[in-house]
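First the structure, which I've put down as structure tokens, then a few questions once you've had a look.
== subunit A ==
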Amino acid sequence: MKSRCAAFVVIALCSLSGAARAQKNEPVIGLITKTDTNPFFVKMKEGAQAAAKAGGAKLLTGAGKNDGDNAAQVTAMENMIAAGAKAILITVNDAKAIVPAVRKARAKGVLVIALDSPTDPVTATDALFASDNYRAGTLIGRYAKAALAGKRPRIATLDLFPGTPVGSQRHNGFLTGMGFAAPERSSNVLGRPAEVVCMADSYGNQTRGQTGMENCIQKNPDINLVYTVNEPTAAGAYKALKAAGKEKGVVIVSVDGGCQGIRDVGAGHIAATAQQYPLKMAALGVAAGLDYLMTGKKPSGFTETAVTLIAAKPMKGVDSRDVKTGMELCFGDK
Partner candidate 1 sequence: MSIVMQARRLVKRYGHVTALDGTDFELSAGEILAVIGDNGAGKSSLIKVLSGATIPDEGEIILDGSTVHFRNPMDARRAGIETVYQDLAVAPAMTIAENLFLGRELRRSGVRGEVFRMLDKKRMLVESAAHMQELKIGIGSMTQTVETLSGGQRQGVAVARSAAFARHVVIMDEPTASLGVKEGAMVLELIRRVRDRGLSVVLVSHNMPHVFEIADRIHVMRLGKRVAVLNPKTISMSDAVAVMTGAMRPDELPAGSSANGSSHSDG
Partner candidate 2 sequence: MNNWREKLPPLTAVGPLLALLFTCAFFTLQSDRFLTGENLSLVLQQVMVVGVIAIGQTLIILTAGVDLSCGMVMALGGIVMTKLATELGMPVALAIACGIGVTTLFGLINGVLVTAVRLPPFIVTLGTMNIAFAITQLYSNSQTITDLPDAMNALGGTFKISGTSIVYGVVLMLMLYVIAWFGLRETAAGKHVYAVGNNAESARLTGIATTRVLLGVYVLAGIFYGIASLLSVARTGVGDPNAGQTENLDAITAVVLGGTSLFGGRGAVLGSLVGALIVGVFRNGLTLMGVSSVYQVLITGILVILAVATDQLSRRSGR
């Protein structure tokens, strides 16, 4: 028993000194993503690792177990700070719930930058590098309006799940682009004008997207426009429409810009998608973190990384890029 205690103490001392050593040798930056499994975040991690290596910093990574998992992110943040991280980049799962942990970190002098999704309030973090999800939704909404060419829209929305800023912003942005009155960007409520005849939650995955679309088709067989919160959902929606023989007459729009999604645009399954750039976000974030660690200068405010509309068929009055460009810039397996 005694020898076990002694060993424990030795190990504890070593790790403490190891942490201290890490601090002295190289700067440590932490990256916490929403999940480990969405290719969007896989790409973000890769970008951050490359940028950190190039800048001579050590990158620690962590993530939630699933979309919405706040507790794991809080734990990751605490562990990273204990391991010596002086800058933390985080794509928050829960905009409000993460704030106390962020405030604690900043009080210790740690720089906290939100990536991709803002905290609530936005000012809780030092800075926000995000693509504007509302703007992404607006872009595809405008495209959809043009694609419908004056036909009366009968819309199905396949959303994420209740209460997420990303889901709400994309949804409400889409409605704004279509020309409807919709809640503004800070709202978590999903707008529902009369033209939206069916709403279902997809949890961002393909199977639930398919199930949601199947049920919506049952409810309103004459749906002609489908908004999907991300591309796996869109793939599921397309499968359901195809099985019902309706895929030719329905416009599907989405957000993300992953390589699989761009392929789907090229194949005509998705009419248009708003492409976002996780690599760019990560690179900007790491650069800002390194800057802080070297010079103590903190970034501030909202830095928007681009959103590009990718469509196979361009529409008059709506600026978009083609599939080839989309494939060059996409994230995921090419």
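The rule is short, and it goes like this: a contact is a pair of C-beta atoms (placed from the backbone, for glycine too) under 8 Å apart; a residue touches a chain by one contact, two chains touch by 3 or more; residues count from 1.
Inclusion criterion for the candidates: all candidates are chains of the complex that A comes from, given by their letters.
What you see is a predicted model; the values in this text were computed from it and never measured.
Engineer: Out of the numbered options 1 or 2, which touches subunit A in the complex?
Structural biologist: That would be candidate 2, which touches subunit A.
Engineer: Using the touch definition from the top, list the residues of subunit A that touch candidate 2 in their complex.
Structural biologist: These residues of subunit A touch candidate 2: 36-39, 42, 66, 161-162, 198-201, 203, 205-208, 210-212, 214-216, 218-219, 232, 235-236, 239, 260, 332-333.
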